[in-house]
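Single-structure report; data block below.
All protein chains of the complex are present and in place, except for one that has been dropped.
Now for chain A:
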């Protein structure tokens, strides 16, 4: 495999929001993250792609410390991630996360799902929190479902509620861990459209996905991972039309021709 020197084509780290330096992690014998260096600027949309098992989901989850790391440093908005505890909880409130399996609170209504964090973590007044929640639910197109339970919604609707729940915390950055991988094909677009809109509104986003169309149209930068390493970083047009590494060429040739 040819190692291409990683060049930064996209925005320089003038206003770096998320900075990973030499991050390493093992799952048993598997070295799932190997010396990861990644800087994400404020307002940037970074799409992480790569074959399964390449460590891209793990990378996404280390950014809010749902996965611990063994070495290296991660900082968000200039502050290094603290150890597990109250301080970490406070920092996580600023980092929105959207999961592959939605993970809406099953015993709470849609409205309660979007209100809970505002009231319990941000200490907002309940009335104010509900107003914010309804605005956000309307924005992602599920306002009419506010009083239902998650199990009564389709996958696409649940994922849009999950995005609203994360946005309700007014996060500095949003992490998407394969947000459309558990969805039926006809529901993928409704979620991608919400994400496109977020990107246009200037939200800083890290998106792990297999949706190449989204990567082409919404990303400022594509990060290609394989075997626990960042193999290539480039603007989307450059990456898809003219990948430099053999590994990326191989990956693209397998997914783009059918």
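One rule holds for everything that comes next: a contact is a pair of C-beta atoms (placed from the backbone, for glycine too) under 8 Å apart; a residue touches a chain by one contact, two chains touch by 3 or more; residues count from 1.
In this section, contacts and distances are computed from a predicted model.
Its record in UniProt calls the unshown chain "Glutamate transport system permease protein", which is the match among "Glutamate transport system permease protein", "NADH-quinone oxidoreductase subunit H", "SapC family protein" or "Na+/H+ antiporter subunit D". Interface note: of A:165, A:221 or A:244, the residue touching the hidden chain in the full complex is A:165. Touching the chain that is not shown, out of A:103, A:154 or A:189: A:103 (per the contact rule at the top). By the touch rule set out above, chain A reaches the unshown chain at residues 64, 66, 84, 86, 89-97, 99, 101, 103-107, 116-117, 120-121, 149, 151, 162, 165-166, 169.
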